[in-house]
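Complex shown without one protein chain; remaining protein chains in place.
Let's look at subunit A:
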Amino acid sequence: MKQTGVGADAGAEAGKGIAPDGAPDGVTDAATDAKRSVAPGVRLGRLSFVWRPWMVLITLLLTAATFLVFCVSIGVGDFPIGLSRVIATILGRGEQVDEFVIMDLRMPRALAGLVVGVALGVSGAITQSVARNPLASPDILGITWGAGAVAVFLVTVSGGTATAVVSSVGLSAAALAGGLGTGLLVYFLAWRRGIDGFRLILIGISVSAVMQAITTWLLVNADIRDVARAQVWLVGSLDNRSWDEVRVALWCTLVLMVVVAAAAFQFKPMHLGDEVAAGLGVRHSRVRALLLLCAVLLAAVAVSAAGPVAFVALVAPQVAMRLVRHPTPPMVASGLVGALLLIGSDLVARAVLPISLPVGVVTAAIGGPFLVYLLVRANLRQTDR
């Protein structure tokens, strides 16, 4: 009777959950769904997985949609380029003028959006799965606020003198260091003969709160013009990306995604609880540590490339979960939803809105209501049955 697409409802019966520590486990709960248990299995050599046509279909649709929005986004600008010409150019068969505008000018920004969206989405999916808490996102683990505090420090305290020195690349590098440092600090503070999702979150919240307090304090004491600049950075923006920055972010993300993909296979059984997973031959604490490290790195890379774009990491996995009707945040779909959300928001920010706003404002303005819409729809649908 319980419906898959509405993991939202899961927390109500938290007592039935699988989380060993009794933490609310809405992310994992619907695993008991009767319909799923009869889904056919597929075996390929040593690998076996459940064949879920709906999940495959939605993932393919998401891929197509992401590619489409990506191309449309590249086409939009002071010098508009049609969709077919954009696709031709990307495939290497475009005209010279288009080639220059697209590959040299617009591609870095669009790619940055894609990479950052995917990184944040996957990072969110990992943290929410590991912590078994839908509110656990890189924002809560302190990564974004750590990066933010460092960046705001550079913008406000060193202020005028450093403005020239700290070009955007330097700022990104500093933010990367800040995000990574904070993420690792949280990880090591939470380490106590293994990582426990609940302890990780509480420590993350604590460190986040400190970073946030420092940021607030810096902003209170800063010159108002620096505050505006810092604010734009804190919201997250894709303006003025260069190939150099994008290349670094792209390669980092690609490598990390490979690691995540390898580890995710091992992660699956852990939704059944650590004991069951161990029984199935999974070294759960190692897998968990590896995945969390990847999540921290992905979030740090994303933040260094675009600033702490709000709520993509929180919203994307939850949206993906409901779209593919899966009880836990699906990695691939979460990444795609993240990318779609970010590129789409950037497109809206540039093409639709009368005033220019950083992309983070739009991701939040779109992502928030959409999450609410999904919740309400899921609840209403449940009433009908």
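Just so we're on the same page, contacts are C-beta pairs under 8 Å (C-beta built on N, C-alpha and C of every residue); 3 or more make two chains touch, one makes a residue touch a chain; residues count from 1.
The working rule: contacts and distances are computed from a predicted model.
J.: Looking only at the UniProt record of the hidden chain, which name from "Amidohydrolase", "Iron ABC transporter permease", "Multicomponent Na+:H+ antiporter subunit B" or "ATP phosphoribosyltransferase regulatory subunit" is the right one?
T.: Matching "Amidohydrolase", "Iron ABC transporter permease", "Multicomponent Na+:H+ antiporter subunit B" or "ATP phosphoribosyltransferase regulatory subunit" to the record, the invisible chain is "Iron ABC transporter permease".
J.: Any idea which of A:I90, A:V287 or A:V315 touches the chain not displayed?
T.: A:V315
J.: Going by the contact rule already stated, which one of A:V42, A:L83 or A:A213 would touch the omitted chain in the full complex?
T.: That would be A:A213, which touches the missing chain.
J.: Using the touch definition from the top, which of A:L83, A:A351 or A:V372 touches the missing chain?
T.: In the complete complex, the chain left out is touched by residue A:V372.
J.: Footprint of the hidden chain on subunit A, which residues?
T.: Touch with the absent chain occurs at residues 8-15, 21-24, 26, 133-136, 140, 189-190, 192, 198-199, 201-203, 205-207, 209-210, 212-214, 216-217, 219-220, 224, 227-228, 231-232, 235, 310-311, 314-315, 318, 355, 357-358, 360-365, 367-372, 375-376, 378-383.
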